[in-house]
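With one protein chain withheld, the remaining protein chains of the complex are depicted in position.
Chain nomenclature is as follows: A and B, assigned in order of appearance, with residue numbering initiated at 1 for each chain independently.
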Amino acid sequence: MKTLIRVGIAGYGAYVPMYRLKAAEVNRMWGTSGEPVEEKAVVALDEDTVTIAVECARQAVRRSGVDPAKIGAVYVGTESKPYAVKPSGTIVAEAIGATPSVSTADMEFACKAGTEAMQTCIGLVGSGMQKYAMGIGADTAQGKPMDALEYTAACGGAAFLFGPADESVAELEASYSFVTDTPDFWRRPKEMYPRHGNRFTGEPAYFKHITGAGNALLAETGYKPTDFKWAVFHQPNAKFPINVAKMLGFGMDQINPGLVSPVVGNTYAGSSPLGLAATLDVAEPGDRIFMVSYGSGAGSDAFVWKVRDPIKHRRGGPKVKAYIDRKRYVDYATYLRHRGQIIA
Amino acid sequence: MRKVAVAGIGFTKVGEPWERNVKELFAEAASAAMKDAAHTEVEQLYVANMMGAHLQGQISMGALMAEAIGRPGLPAVRIEAGQASGGVAFHEGVKAVASGLNDWVLVGGVEKMSDLLPEAVTTALAGAEEQEYTAYTGVTKTGLSAILHRLYSHEYGATPEEIGWFAARGHDNAVGVAHAQFPFKLSIERVMASPMEADPIRMMECAAVADGAAAVLLGPADKVANGIEVAASAVATDHLSLAARKNPLTLEAVRKAGAKAYEVAKVKPKDIDVLEVTDDTTIDGVLSLEDLGFAEKGRGAKLVAQGHTARTGEIPTNNFGGLKARGNPVGATGLYQIAETVIQLRGKAGANQVPDARIGMAQSMAGVGSTCSVAILRRV
Partner (left out) sequence: MSVPRYWREERPRYRLIGEECAKCGAKHFPKTPVCGCGGAEFKPYKLPETGKVLSWTVVRNAPLGYERFTPYIVALIELEDGTRLLSQVVDVEPDAVKAGMRVEYTFRKVTEDGQAGLLQYGYKFRPVVD
């Protein structure tokens, strides 16, 4: 997919809350072993998807230098929105000063809700409907106790303010979306936790859709993996993104800066957006970045970004690494308290 | 403006009288005041009450108490000024008599805090603070005093223990007091070992939930035999928020009300023989002492720790226990202070008597000094 008007990232922001639950602590609780990640990020008592989205959005606005009143859209992709009905987007838009001349909505597509929001904003800017539009991916994913996903379901996010390519820190060269109806993971409305197909979430779901989107975008653009300095993939755990990178022909050197899941966990709709932010934190002008998200249900959004000169002076303030390094460990009981899972 | 005198006083024992409601408490205090005055004619009623609307869901306390004392039809109004309701209601009563509009005015205060759970009482007390930018932070009244406590220590080097002495001194004076909520000594060790309430203020530095009622009957001085004259009464306010005050360690409302009272009564701090100040927390008491001119700014805590405010000291303070030990049924407290000052000036304080007490001061304060009333009474 290509836009009519060339689109780029005017500014980006990211956020990871400071508390951490170690996989070892989960194992201590349940008498299990296994470490799909080392540790995951956990929200503070007063954080939720909206507060995370606001943090990311504020940083994106600050770095972009854009007058927030000129932002024409704020789309929030999440599967843990605090209100079932009432958009998180309105709160974010109000907090950053984008109201009232703005369009907002919340989007859901499991872990690719964030890139879904990004695609939509790219469309708004690329069509000329809006000059600036912000897509955010943020989650406070709920891990079911004793389930495999408890190790990894984490909290965090990233925001991307899109605008004219010629002012941007990274231009969008092309994107692609690959979607099928594949029920690998879902949550019914009154249920607290999602259900998943365990091993079914691997080959027929995650790997099929990422490689599907990835290969299609490579074919459409004519690029090879060696044309990219960096690559970012959806990171539900430490292993999957490494494996899918290999399948598509990318190496560890390319995915390393964006590979945050071992120490952050899976931030769901924030996952590949956070990986992109971490990559932009170290990228140089001229670098090309290959990015493919994945959302259960299922689908992938793939993007090719080309980093531009302005990145050098538009990534001030805390980088993703600063948020990762800012941490305090919690025990399992405190973790439950922070996740609102203690009945009191 | 003519001179006003306190003709009679009455009050209930401070505590948790579960089976008695606000009307009964009020009526007991009012009746005792009229009996003490040997005078039952009343033309105007002021009812001091801070949180009856929260605690009992009761508004219209003026009319309700007029009815409670058997006088439906009596002009009556509730006076609310946070924790200073008692002192401010007293002020209104003094104005009514001094102006000549009324001869006999009954001012009574009542508060029944034990009707709600502690967290609901905490919330009601925080109702005295600005709601949208102070109370919204989740800070409590004690928390605000704690912010001042820490700032005070930091600025003047007073130790938490020195400040904590305010509670111990108050308790010394409550021993043997029939109407006190906690009529026993409390050592400084126990104060400082008590759990943190809102750091750095500890639980035993704070007045407890209390129920009580106190009343005074006011009349024209020339018609009251053996009356205690109201030499001055003044009220002042300040910004509610600590953030809006230029110098948070000076309680401007206290300073202003005090200065005005001294000016009208034509006395100075050294002339005050007995003093009642607001110590819902220890630091409130310390700052009040300083801003009323009894200690240099920053020296108040040391003064208390060293015993200068004990009954045998230079400035006998909170001579029946103060808010901490006598108790603090918030809206009524200001009137307990007046009544206790009258007892001292009449020479009727028994074992608690400060010898030859002639001039007394009572300071009733709301929040961390958003409203303050200061009354100076004199035996003539």
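Methods note: contacts are C-beta pairs under 8 Å (C-beta built on N, C-alpha and C of every residue); 3 or more make two chains touch, one makes a residue touch a chain.
Keep in mind that what you see is a predicted model, and the values were worked out from it rather than measured.
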Which of B:40, B:58, B:123 or B:353 touches the missing chain? It is B:123
Which of these, B:29, B:135, B:342 or B:366, touches the one chain of the complex that we don't see?
B:135
Sole touch to the unshown chain from A:109, A:160, A:240 or A:323: residue A:323
Sort through A:21, A:60, A:95 or A:238 and give me the one touching the missing partner chain.
A:95
Absent-chain interface residues of subunit B come out as 118-120, 122-123, 126, 132-140, 142-144, 146-148, 150-151, 154, 195-201, 241-244, 248
Missing-chain contacts mapped onto subunit A:
18, 44-48, 50-51, 54-55, 58, 82-83, 91, 94-95, 97, 318, 322-323, 326, 328, 344
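One rule holds in what follows: only the chains that are shown with their structure count from here on.
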Chain centre separation (subunit A, subunit B; CA means) in Å:
59
